[in-house]
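Yeah, one chain of the complex is gone here, protein chain that is, but the others are all in their spots.
Our next item is chain A:
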């Protein structure tokens, strides 16, 4: 009941802001500055049947998610290594700080020197995800129960048992939280990289074209698509991860 009420309230808030948006667009009266939600929806409906629309989604989603996955795998490997060897932690510490503090635009422009426009979003997503998930995995590892680790030592538990019974339950919740943040970041930074790198057939390229042709409707439609894609992939990925967490939590021991 509480959940239904919350959902209704959320729905009402969304409707409220859509009405505000519609009224603002009507008050301004110039499509170039602000299109109404109805116009933006109309543009989106025009885009939907076009094969090019889906190709752009495939192009961008493939690269951004590849960057995310590479970042996720690397962050786990590096966090484990940093936890195991102090020199790895010392070596990585300034790099992670630097990656975290560097503005994404600087990164994109610098990266354009190294890689082609079409690979840019992979590299940028990778670099944006890396420090977030590295930090999350480190936090998870540090939260592992020291008393259980001693127990594992005394009973001489083999490594796979330790990982499954002690390390995974400690790391997965923090990793999940990190993934939720990182997925949003990699979509934002990945598309930003495409807007600057302009690889043919990408969402970023479509956004740029909409900007130079003053097609504000398309700009809004594509932005909406990015938001939906980001939310959908986050939900899908977290659902898969939750299954893994439940498994590590003993439900499928």
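What to note about this one:
Going forward, a residue touches a chain if its C-beta (ideal position, glycine included) is under 8 Å from a C-beta of that chain, and two chains touch if they have at least 3 such contacts; residues count from 1.
Everything below uses one rule, namely that contacts and distances are computed from a predicted model.
According to its UniProt record, the chain left out of view corresponds to "ABC transporter ATP-binding protein" among "cysteine desulfurase", "ABC transporter ATP-binding protein", "Diguanylate cyclase" or "ABC-type multidrug transport system ATPase subunit".
For the options A:84, A:153 or A:211, the residue in contact with the chain missing from this view is A:153. From the options A:8, A:23, A:73 or A:161, the residue with contact to the chain not on display is A:161.
Within chain A, the residues in touch with the undisplayed chain are 147-148, 150-151, 153-157, 161, 165-166, 169, 248-250, 253.
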